[in-house]
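Worksheet: the structure to be examined is printed underneath.
For this depiction, one protein chain was excluded, whereas all remaining protein chains were kept in their positions.
For subunit A:
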Amino acid sequence: MNRIIKIILSDILKNKIVLAYTLILAILSWGSFSLEDNSSKGILTILNVILFTVPLVSILFATIYLYNSSEFIELLLSQPIKRVKIWMSLFIGLSSSMVISFFVGAGIPLLIFAPTAIGLMMLLVGSLITIVFVALAFLSSIITRDKAKGIGIAIMTWLYFALLFDGIVLFLLFQFSEYPIENAMVGITAFSPIDLARIQILLQLDVSAMMGYTGAIFKDFFGTSLGLFLSFLLLCLWAIIPYFISLWKFKNKDL
């Protein structure tokens, strides 16, 4: 397995897009920390950057890379290698290279300017979000053979989680504002990895005091260690479930 991961990793790390992604993350993180006078504000800025760009780049790059390596996959399949191994090596190679560039780009400034629990948590959440969206990319690229369709699905997935989901949540909030829906809102966040990540971080920051009653309910749930553990578990499930569905599909695919 290691041999194939090594080949994939060296191929991805040579890619200029990954380099550019690292650079952009670095510029944004260094920039927001130097512009804001306190690190808490800086973290808030970076949070929004991370929750927007990291999922987009992870899912798009991974989807396109998978489509472009269809020849490579075919070549490997005629060699004595298990299918599971090929898919797993691709997953490990892609997610680790994206996590590495996240670490180098955003992780270093985070550790320098905010070496607190929140900073570390940002790192962890950012890496998890990266892996979640790489897993979603695996799912969207195995659903269809058509490259354009697959990339379309990937962009739609990102749009849905980054923008539409919040819209739907807001809509629900206003429509049912007469009812006691605060507890249900906590449940609904589980349906979007980006929201899970956002709330996890926001509640560690002081700004959560400004979120009103719903914020208090969130704090009640996510503030406890059990809530935190559960939400991390949910984030992990967001990576595991799409990956295993894609693996099962890949095992039964004709090439």
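Just so it is clear, a residue touches a chain if its C-beta (ideal position, glycine included) is under 8 Å from a C-beta of that chain, and two chains touch if they have at least 3 such contacts; residues count from 1.
Everything below uses one rule, namely that contacts and distances are computed from a predicted model.
Asker: Which of the following is the UniProt-recorded protein name of the chain this complex doesn't show: "ABC transporter ATP-binding protein", "4Fe-4S dicluster domain-containing protein", "Nitrile hydratase subunit alpha" or "Phosphoenolpyruvate carboxykinase"?
Answerer: Checked against "ABC transporter ATP-binding protein", "4Fe-4S dicluster domain-containing protein", "Nitrile hydratase subunit alpha" or "Phosphoenolpyruvate carboxykinase": the hidden chain maps to "ABC transporter ATP-binding protein".
Asker: Hey, which of A:Gln79, A:Ser177 or A:Ser225 is the one touching the hidden chain?
Answerer: Considering the complete complex, A:Gln79 is the one touching the chain left out.
Asker: Which one touches the absent chain: A:Ile7, A:Ile24 or A:Ile92?
Answerer: Checking each option in A:Ile7, A:Ile24 or A:Ile92, the one touching the absent chain turns out to be A:Ile7.
Asker: In terms of residues, what is the contact footprint of the unshown chain on subunit A?
Answerer: Residues of subunit A in contact with the hidden chain: 3-4, 7, 11, 68-72, 74-83, 252, 254-255.
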